[in-house]
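Have a look at the structure that comes next, please.
Just one protein chain is left out here, and the rest sit where they should.
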Amino acid sequence: MKEYKEIGGVLYSKKTPVKKTGSWRYLKPAWNESKCIHCMLCYPKCPENAITLKKGKIIKRGKVNYDFCKGCGICAEICPVKCIKMVEDK
Amino acid sequence: MKEYKEIGGVLYSKKTPVKKTGSWRYLKPAWNESKCIHCMLCYPKCPENAITLKKGKIIKRGKVNYDFCKGCGICAEICPVKCIKMVEDK
Amino acid sequence: MKEYSIIIYGRGGQGAKTLAQIIAEAGMIEGFNIQAFPEYGPERRGAPVRSFVRLSKQKIRKHYPVTHPDYLIIMDEDLLETNKEICKYKCPIIINSKKTKTHFKTYKNAYVIDASKIATELIKINSPNIVLVGVFLKIFKKIKPENVKQIIKEEFTNKNKKHVIEPNYKCLDKGYNYF
Amino acid sequence: MKEYSIIIYGRGGQGAKTLAQIIAEAGMIEGFNIQAFPEYGPERRGAPVRSFVRLSKQKIRKHYPVTHPDYLIIMDEDLLETNKEICKYKCPIIINSKKTKTHFKTYKNAYVIDASKIATELIKINSPNIVLVGVFLKIFKKIKPENVKQIIKEEFTNKNKKHVIEPNYKCLDKGYNYF
Amino acid sequence: MDYKQLSKKINTKKVLKSGHSTCPGCPIGIIFRTILSATDEDVVCCGATSCAEVTTSIYPYTSWNVPWMHSVFANAAATISGVEQAYLARKQKGNIKKKIKFLAFGGDGGSYDIGLQSLSGALERGHDFVYVCYANEAYQNTGSQRSSNTPYGAYSTTTPAGKKEFAKNFTEIAIAHNIPYVANANPYDLVDLYNKAKKAFETKGPAVINVFAACPTNMKAPSNQTINISKLATETNFWPLYEYENGRYKINYKPSKKIKIEEFLKTQTKFKQILKSKEDIKKIQTKIDNQWKKLNKKSNFT
Amino acid sequence: MDYKQLSKKINTKKVLKSGHSTCPGCPIGIIFRTILSATDEDVVCCGATSCAEVTTSIYPYTSWNVPWMHSVFANAAATISGVEQAYLARKQKGNIKKKIKFLAFGGDGGSYDIGLQSLSGALERGHDFVYVCYANEAYQNTGSQRSSNTPYGAYSTTTPAGKKEFAKNFTEIAIAHNIPYVANANPYDLVDLYNKAKKAFETKGPAVINVFAACPTNMKAPSNQTINISKLATETNFWPLYEYENGRYKINYKPSKKIKIEEFLKTQTKFKQILKSKEDIKKIQTKIDNQWKKLNKKSNFT
Amino acid sequence: MNMKKAISGGEAIAHALRQIEPEVFAMYPITPQTPIIEAYALFEAQNKVKTKLVRTESEHSALSVAIGASCSGVRATTATASQGLLYMYEMLGVAVGLRLPIIMPIANRSISSPINIHCDHSDSMSAIDQGWIQMYCENNQEAYETTIFLQKLIEKVCLPGMVCIDGFFTSHTVENTHLFEDKDVKKFVGKYKPVYDLLDTKNPITIGSLALQDNQFKIKTEIDIANNLVPSAFKEVSKEFKETFNKKINLYEDYFASKSEIVVVVLSSSAGTVKDVVDKLRRKKISVGLLKPKLYRPFLYQEYKKVFKNAKKIIVLDRSFGYGSVPPLYKDIKLCVSEISRKIEVFSFVYGIGGRDFYPEDAEKIIASVIKK
Partner (left out) sequence: MNMKKAISGGEAIAHALRQIEPEVFAMYPITPQTPIIEAYALFEAQNKVKTKLVRTESEHSALSVAIGASCSGVRATTATASQGLLYMYEMLGVAVGLRLPIIMPIANRSISSPINIHCDHSDSMSAIDQGWIQMYCENNQEAYETTIFLQKLIEKVCLPGMVCIDGFFTSHTVENTHLFEDKDVKKFVGKYKPVYDLLDTKNPITIGSLALQDNQFKIKTEIDIANNLVPSAFKEVSKEFKETFNKKINLYEDYFASKSEIVVVVLSSSAGTVKDVVDKLRRKKISVGLLKPKLYRPFLYQEYKKVFKNAKKIIVLDRSFGYGSVPPLYKDIKLCVSEISRKIEVFSFVYGIGGRDFYPEDAEKIIASVIKK
């Protein structure tokens, strides 16, 4: 009998390619790091999980991963100190 | 085209035959009319609607229609004055 | 080799299916190939039903109701009324009835027994099955009553009802020894 | 007789489908047989999509995506990046961009226009559709702008938005008169 | 309404003819005769596959003296939706003049289980119909298999060792749909059932009645015990009689003295097994007591 | 739990990878990342056909870093039942040692409508799993058609003139199943959502969480308004945050000042039509006020 | 009124239904059927129809609603595709058995697993031989006309019917479509005359009773007979259609087929593509033609024998598999050919599964390969 490996359209998470959705973006979030209070409100509310966490003991937000950020503007909208601005992505 | 009359297995209530279920009975209810107080508890609780109503202005119960009575014994069981007895149906 | 077939007339809930099954199983123990099956319909308890048994030393391949019975078992005499075709069969007929044989003149080969009464006395329920099986075995001859006892024993042991084994044996014997 | 075909590159939610439809409908009014259809997938707003138009005076019977376009419309210059196959087509290409023609050297036959800006000015939303239709009509020549005006009028009258009819006319004209 | 008047109503309407194939002692006839007598308008019915369906319409017989249809097991409520919409369309066109009421029904299997979704949809859309579930605690038509309404501990042919879960609360699910009228009823009190059916028919929009249906075959009880056992179901608070009308709960009957659930269980051989376990009986009693308390609270605050 | 810890949890677990095809501003990613971060055990998921399914598993891509399966639209709860039973069987055999949690989800279409029956069955059978409905108020995957959760008055592509019925109350239906844990949640308060998910995972037996999912595409609102609008849903009592735990109601948040429902409706073009009708707005406001009152009563008496 | 419209195939069907104006339309969305129901919902919102729309919670209920309505003396419809058709599968036989003339547009789409939203015929092909009439349409114009036509046909034979259009290729593609006048359509379909009526409370009927052995055999045989009546009923309706709209609807399209040695058989939108190829090849003097069945169920075994009168090789293109057997269209054609004494070779090709595009090059390649064989 034939040896079945990836039968039935099953995908193995560890081996699948990643789809980059950054090209969907019209506007991009520009983060003013110095104003940021690292409240982390934006992090879990980014639909794309495109905001990164900084390594280190203290939890801090990092840059945006533009491979995935779709430019929705949620982060900018909810940031309590308004340190994110949506700018043209050109 | 063919004229369809009773298409799709449709039945016309006014024309269908009646199935007699009296033969299912093992015991039959014997009603002691003289003891009956015509409370009409038995009438609506006969599963077969086999108990009849007497014609007339005052609502009174009548005989049992043995074409349909299955001898379940409910009437005998619930009659408040116990004027129904289940007897052998021979 | 001959195939034996039985039609049992009963009423829903009365155990015609079980009766057929017991005879068949006892036949199987005896080395027969067997078939037992009731008619199925939407009718409920009390409504007339038929059950069928086939016994044969050869493989039974057919799958349809018995049309030419070698034996008839009538679990309730009323059924003779409602099933007019019964009288056209000429085979032995076992009738459960309070009445005597003389009441059933149309049936030349009738075995009339008040199986219900016997059962009620012995096992306290109006379940004429085992008594009728006894009668049948006596007439049929080709199955030992012991087979049925074996079935009874297994059945009730499984059901944790050992105390009813003996009374049922008695029903069987009563039926077997009646004629 | 020739069949004309167009591929429109847009992004989900940007109106590539509508654009195709408007051109087709205007063509129909002109007496063309038409086909307009987008590519469909599970992708959402923002994701790249293509739309197709066919125009022919003969019956259009084929049912598959346009493979050899006579015209291209690029609703967002970014799409040139993500759709590498575009540069292999040699046909006229209309590009919505803030940049000037000189930025698109690979495309010999390019018509570059900042349709988004024009639209934003005239109808207050970044919807470059009608402007681009205008440009296309000018290049294509075989469909009168009046047809599109008729469509605009009907559409917005139906939607109870008469006040946007004029601005949309202006978009069309701007596009039409741009080159 | 009293039993005399009810009897007269039933006798006049004769919508469900004698001669159906239900088991002796079956409550189905009792329930539907009463319900269908509770409106003077014409009624059109739709039944899900079930005992009530199979025993009343065996070709070429029919027990129904009202227009009646059966489609499949899962869709009584959807079917009646279509019927009702057709009626409204024809009414609007002047094609039908008179008022017609609509009734759909199913057993517990066809209501609690496989028909729940189509019912939920019909309730949400707000069709004007009455839905009756007769809850006989199992799939009876196929031979007493477990339904989600089979009580905890009860024997069924697919739970020979007794069911491990408590019954789903269909009545509360119906109430959660926030429809104008929902009621629990019981054929031992037919006047109450009649009144509820009347209200249900008079309700504009969907109404649901869940009727306890003591099926002797399922309970493994003598055919003459149907009504007695039904009564015990309410007396023990196993099946409380209550209504939910325009957002308010109302308990229709409060037993004057508490009867232990054992009294109810004992009447039915299907509980034979569970009756051996004190612990299980206690569990059931606690559940019933809690439910009753909750119900009382709800009926107080609304 | 606070937002910082939550962020860390999400970052560590990475169960839902970036790169899915949801619309910009879609709450789906937000919701599932938070929920799946709320347990430290392994989780196996099953999703109904929906936006969340279609956008996360386009062959040969997958966004899931946990075992995940999709079968059809109507059966997420049934599927997870089978998965859970297989797990129990293997555990019993010693074939699997570790603890696994089970999560099934659907949109409002797959939960309120076509998947309701399979869910109801799974709840009654009492499987140990968490069910999440993300309620985005329409069939979004097919293009914003009416669901039973589409609000009164809202535009949808199958109700262009506005929906005529109020939304079904899925949360109350789940509660009527008398399962150990049910909650209403909202992604504007992710800590609350996290806590509820944690409780749900820790519950023995079925738990249901109904999450408000402000879908910009459905609402016809800008993609950056997702969270703002979500917040308004709770502030206006349109989507109260509450729990039902072991038979008791608990309101998790009571708005300090009453905000009129208009404020919420105004944020979404889909309500454009209804906003013109004072009468309709009043009707909605009354409905919300009544529901809120009722909820408060329930949470008081239990 | 200008009756030429740039509309999608879904909208074309919606327009046909609008003109027929069934009293009840039960709807549940599924891609790519959505253009039909959305267009109809818009008609309702614009008060263009009096139809009662019932937005059900599933397809099982949608067809159930239509069945309930159809029993109640009115025209009723629903529309679906793919998983939706499978989810309502139980109801298909009920509509047939109760002999209800329910029309149901299908926007053909592949079935799961894996899930896929695009066109193939595996959905409606799962439902052949169940007693539903099936007609397949090539383009929007055909979709529109077929819907009107089928409504009349199904009422004549008391059977339900599906109008099948290719998902996306037809359902979502905008084409110039010519609509008939509303009044003509209304005249053509006429006033609805149900054969029985559940709402006639004076003459109560019982529908859907339990029919045991012989009774069911009898009732089911009636269905078979009705199916056999379809071709002749089709011709009658076709005549009336011609009279009203001055346009002929055929059972099938014989595009040089009966004149050719090589005949390609294919359903729906791909037929258009093949026609272009046929033209091209015929210009090259290759004797090739196309048979496009429009009425697919009942299948026209007798008629097609005539179409194959010059055929030497037949190429059957199926847009679905026939697992464990052969694809359905191929099977039917093969069966038909088996009754022709002359030897004809029949070749089976499965194409376009999951919506894979079908280009003229594909057709040419297939034909070339068969010529070589």
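Chains here go by letter, A, B, C, D, E, F and G, matching the order in which they are written, and residues are numbered from 1 within each.
One rule holds for everything that comes next: contacts are C-beta pairs under 8 Å (C-beta built on N, C-alpha and C of every residue); 3 or more make two chains touch, one makes a residue touch a chain.
Predicted, not measured: the structure shown is a model, and the values here were computed from it.
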Ask   = Any idea which of E:12, E:92, E:157 or E:277 touches the chain not displayed?
value = E:157
Note = Given C:36, C:113, C:152 or C:172, the residue that touches the chain left out of view is C:36
Key: Per the touch definition above, residue among F:121, F:151, F:187 or F:216 touching the missing chain   = F:121
Request  = Please pick, from D:42, D:69, D:128 or D:145, the residue that touches the omitted chain in the full complex.
outcome  = D:42
Inquiry  = Give me the chain F residues in contact with the hidden chain, please.
reply    = 42-44, 46, 53-54, 57-62, 64-72, 74-75, 78-83, 85-90, 92-93, 96, 98, 100, 117-118, 120-122, 124-125
Absent-chain interface as seen on chain C, which is shown = 20-21, 24-25, 28, 32-38, 40-42, 60-65, 67
Remark   = Where chain G meets the chain that is not shown, the residues are 60, 83, 86-87, 89-90, 92-94, 96-98, 110-118, 122, 125-126, 128-134, 208-217, 219-221, 223-224, 227, 230, 297-299, 321-326, 328, 331-332, 334-335, 337-338, 350, 353-357
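Here, only the chains that are shown with their structure count from here on.
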Note = Of all chains, the one whose CA centroid lies most distant from that of chain F is C
Query = Counting C-beta pairs in contact, does A-F beat A-D or the other way around?
reply = A-F
Key: Identity of the chain that, by mean CA position, is farthest from chain B   = D
Ask   = Roughly how many whole angstrom separate the Cα centroids of chain C and chain F?
value = 62
Ask   = Roughly how many whole angstrom separate the Cα centroids of chain C and chain D?
value = 86
Task = For chain F, jot down the residues that touch at least 2 other chains.
result = 21-24, 26, 54, 58-59, 113-114, 116, 141, 148, 223
Query = What are the residues of chain D that contact at least two other chains?
reply = 12, 42, 45-47
